[in-house]
Structures are given as structure tokens and as C-alpha cells.
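Heads up, one of the protein chains got dropped from this complex, but the rest are sitting where they should.
To keep things simple, chains are lettered A, B and C as they appear, and every chain counts its residues starting from 1.
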Amino acid sequence: MAVRTPDPDPDGEGDDLSQFSEPPAGAGNPAWLSEFELAEARRRLPMLYVEAIPVRTDGTGQVTELGILLRSTPLGEMTRTIVSGRVRFGETVRDALFRHIENDLGPMAFPLLPPQPVPFTVAEYFPIPGVSAFHDDRQHAVSLAYVVPVTGTCEPRQDALEVTWFSPEEAASDALSDEMEGGRGTLIRNALASLGLLR
Amino acid sequence: MAVRTPDPDPDGEGDDLSQFSEPPAGAGNPAWLSEFELAEARRRLPMLYVEAIPVRTDGTGQVTELGILLRSTPLGEMTRTIVSGRVRFGETVRDALFRHIENDLGPMAFPLLPPQPVPFTVAEYFPIPGVSAFHDDRQHAVSLAYVVPVTGTCEPRQDALEVTWFSPEEAASDALSDEMEGGRGTLIRNALASLGLLR
Amino acid sequence: MAVRTPDPDPDGEGDDLSQFSEPPAGAGNPAWLSEFELAEARRRLPMLYVEAIPVRTDGTGQVTELGILLRSTPLGEMTRTIVSGRVRFGETVRDALFRHIENDLGPMAFPLLPPQPVPFTVAEYFPIPGVSAFHDDRQHAVSLAYVVPVTGTCEPRQDALEVTWFSPEEAASDALSDEMEGGRGTLIRNALASLGLLR
Partner (left out) sequence: MAVRTPDPDPDGEGDDLSQFSEPPAGAGNPAWLSEFELAEARRRLPMLYVEAIPVRTDGTGQVTELGILLRSTPLGEMTRTIVSGRVRFGETVRDALFRHIENDLGPMAFPLLPPQPVPFTVAEYFPIPGVSAFHDDRQHAVSLAYVVPVTGTCEPRQDALEVTWFSPEEAASDALSDEMEGGRGTLIRNALASLGLLR
């Protein structure tokens, strides 16, 4: 796959699409960036991201399934990814995580955000491939990644087409990993390891 | 307080009281210990424990309250503690955690066990005070400690009298810490730190 | 203290002082920001930081002392802080951590960076006090915080005057916490909790 971006961003508008589709809030806030300014900043500063792997758990809290988003790129390719988005100026990491989960999975997903602020891993996306396991040709992004149980119904929004649920074994497979953008197959395996579910 | 035990054990029966009150199951299982054997083993081997701090969270997963158990010792003293108990032979850590939460908080607590197996801390209880922050004059116990959100109604059972809910600030106080048995005030502060709520 | 900044920055030049004192490198790199651009970005985007608490350990790896930096503010006030600085565009978190430790503690500190990328906590600094435990009136900064054993000799550089070594008990004290800028007394306590040294 040629294009690997850490969040659904088909139109180059930045990950926070709702920011731009909600003019009354966005327009009046000098702390937010215009599309042009965000593009400039992306060439100069590491962007702070949050990422979430939605999971289903059984009655004892053991993860039984991991949810992977299927989306269509602007070029019509199908790729797989996870919940991912930028932390805004003035926003807490927790609020950013909640906002992006709701944006991607809909308001009925009922996520159970982890009580702890420490991510299971810190994923570093570089515009030049090979610096780390993760790649984003658009920017240098540093992502705090979390596993988030969801208890409701996921209705993918924005450009996500569906959420597919995989068993831990399937989620760790090379086949799935090859379909995931930006090296996120590695992120899934890191998550499985943190859950004690990697073999 | 003279007696500081890591779990409710008024009669010296071991922490797994239900084991002894359910003869059909316990009696026939050679993998379980008699009361005498358990007392012997406690003088010779470190015992593996799990501990849980029940918490209430808000809609974004932030902890708002911590639940502390009030209990009466055999001598009639009132002390405060958390959910705590031994891991049985053949039992997973997760199952032990679930069992002790249900034993102490009742079947309607609806706990959300963490999906990860790694505890927020490993607490080492020694029979001789001063070796570590934790003390248990009955045994050497090593405890895997977890924060567990509960979503239902806690109805303390066994010898626990009630669950009292404290704000993070109250839970970190010296006053509460002094009332807690075995040095568990330190465990509460460690939990608050892991939650990003210690000041 | 009125001014609480996450890194030594007496002249408003940004944390990467060496960037500006080394024109040949900085001037030719379009990925780095001019002083003006950095000031602009700070008003619009969360800045990614790394922070390090230098520690001394005994032969079994147990932390015996924590190093706190004493520095003089532009107004001549004395404050205490830890190693802290921004992650540059294209720089790994690990390299940023190493660079800031060398900048603040000198080339003979011989730090042992942790092999794991996950910080002991994520500290969120907001320009408006009270949003979190951490405050920086200059910017919104999100900091990945690490405990880093140092085995050599610390020779504070830049505007740091000295490194003072404190026992875990002293480091957790209210007296020290009050002297630390930006709420970093809380960060020290979080570090002590992660080390199993908070009481």
C-alpha cells in the first residue's frame, strides 16, 4: 500500500473532520488550526495521537475478539486500521480517545476506557519508512495506544465501512497484518502481548 | 493494630472460607489443602495472592471513587482493607480475582476485570515488619494488585461489614492510611498513582 | 511560583536551546521551526515532551536516590525541576530522551535508558491551571516520563545550577513538592509509586 496514514483522512483535511464540519465551534477558536496551518505544522512538529483497539470481553474480562476497521482510501483501495486521531490543543488524552472512538464507532459503542493513563505501547510513525515499525508518509506522529472494551453496538462512521471482529489468533496472523496500514499489524500484536494473548 | 492479615480470616481457616463450607467440593479434591497443611505451608512458602481495589468510574473511564472494605477482626477491632485472597492450586489469576471479588462484594457487584494480566503493583507482605511496606504476621504473601471498576451494587459478604466509597483525595489521606491493615494505605496510593490521581 | 515551564527556557527560545546556538545545523533544516513559528505552534498544538528523573541504584537495582535539578528562573527565583524537553520532528522518543539527559546532566552522566518504550506515566501540562495536576503557562505539553538510572557524574549544564540527590522519603515530601515547578512534585510521587518506594 502506498498511502499509510494514521487516521481516516481522505481529503487531506486533518483527522479531526468534525472540527471542520462544525464551523460554529471550530471557526471561533483561535487555538485550532486552519487546514493550511495544520499541514505546515505536520512538516515541522511531531503530532500527538491516540489510538484505540476496540475489543469484546467475556464475563471475567478476558478479551475474546478484537475489532478492526475496514475503510476505503481515496484511491479506492480497501485497508484495515484501528481507531486513531489527533489530540487537539487543550484537550486531555482521555477526551481525545473518547472523541475518536465515538467518531469512528458511533455513539452506541459504549466504550469502557481504561482507568489508567499509561498506554500499552507508544507507537512512533515516521514519514520515512524503516525508522521504526510504523510509517505515515504524511507526518511524524507519536501515538499513545490503548485497548478499549466496547459493550454496545459499533456503527462505523466517517469513511470507515465496517468493524470486523477477529479472534486473538486471527488478529495476530500475517494475513491480517499485511492488510493493515502503517504497520499497525505490529500494534495489534503488541496489544495481544499486553493482554497475555499472543502465542 | 496488632493483627494484620491480607484477607478476612477470623477463624484461622484460610482465606478460602467457601472451600471449607462446601465440603462436597473441597473434601474430594486432593489438590486442596487441609487447614493444618495450609498452616504448615504458610510457614514455609510464599503464598500467592490477588488483591483488588474496587472503583467507580465516570463516563470517560476516569475513577471517581475507591471502595474500601470495613471489617471487624476476631478481637472486635474495626479495620479497613481491600478485596484480597489466595490463588488456589490449578486456578488462574483471573479466576481467583473474580472469585474473591464475588466473595467479598457479592454477586451483584458486576466487576469489570482488567483485560491485561499485569498488576499495577506487586505487593510483598512479610511476617517480620519493616522488610517492605507491607506486613502480615501470619505469612509471607506476594500479591498481584489490580484496580477493578464495579458497575453494580456491592453487598459485602463474609466478615466484611460494608464498602465505603472515598474520593481519590480522601483515599490518599494519612487518616485513611492509618486505618488500613498490613500497610495497604501504601497500596491505595500506588493505585492512585497508576490512575494518574495521586497529588 | 508564577512561572512554571516544563523545561529550562529562560529566554523564551524553546527548549532546544542548542538548536538555536548551532546555526549551521538548525538554519538549514526546514523541518525545524524558527523561534516565531515555535511560539505560534505552541498556541495551537499540544507539544510532545519527554521527561526523565535521574536516579542512583544499589547493586540489586533498587533506587536509593533521586536527582532533582536546581535552576534559576529569568526572574532570579530558584526552582526545582527534572530533565525535560521537547521531541523534535523526525527524532525518536529514545533519542530525545538521551539528548535532553545529556544536555541537562552533561556527557559524563552515563545514563541507562530503560529498554521499554512505555513511560511510567503520561503527564499532561495545560496552560490553564487545574485541568490536571500539571501546569505550564506557556503551552499545552504532553510528556512521557521515565526513571533513568545514571552511573556517572552529573555536571548540570545550560541554566541548571546543580543536581541534588534525595532519598525516596525526602523526594516524596511536601516540602520538596512545593519547590517543584509545574506540579512536578506529583510526577516524583508517581515515579516513586512505580518504583514501589512510595509510602
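In this section, a residue touches a chain if its C-beta (ideal position, glycine included) is under 8 Å from a C-beta of that chain, and two chains touch if they have at least 3 such contacts.
What you see is a predicted model; the values in this text were computed from it and never measured.
Shown as candidates are B:M108, B:V122 or B:L161; the residue that touches the absent chain is B:V122.
Touching the chain that is not shown, out of C:G61, C:G76 or C:G130: C:G61 (per the contact rule at the top). Among C:L69, C:V147 or C:A171, only C:V147 touches the chain that is left out of the view. Remark: the omitted chain is touched by one listed residue; of B:M47, B:V147, B:L176 or B:L198 this is B:M47. Within the whole complex, the absent chain has one touching residue among C:A39, C:L113 or C:V131, and that is C:L113.
Where chain C meets the omitted chain, the residues involved are 55, 57, 60-63, 94-95, 98, 111-118, 120, 147, 149, 194-196. Although one chain is hidden here, its contacts on chain B can still be listed: residues 30-33, 37, 41, 43-48, 87-93, 117-122, 124, 126-128, 131-132, 140, 142, 144.
Although one chain is not drawn, its touching partners on chain A can still be listed: residues 121-122, 133, 186, 189-190, 192-194, 196, 198-199.
By definition in this document, only the chains that are shown with their structure count from here on.
Of all residue numbers used at the contact between chain A and chain C, over half are used by both chains, marking a mostly same-residue interface. Between the Cα centres of chain A and chain C there is a gap of 28 Å.
Among all residues of chain A, those that touch two or more other chains are 117-118, 120.
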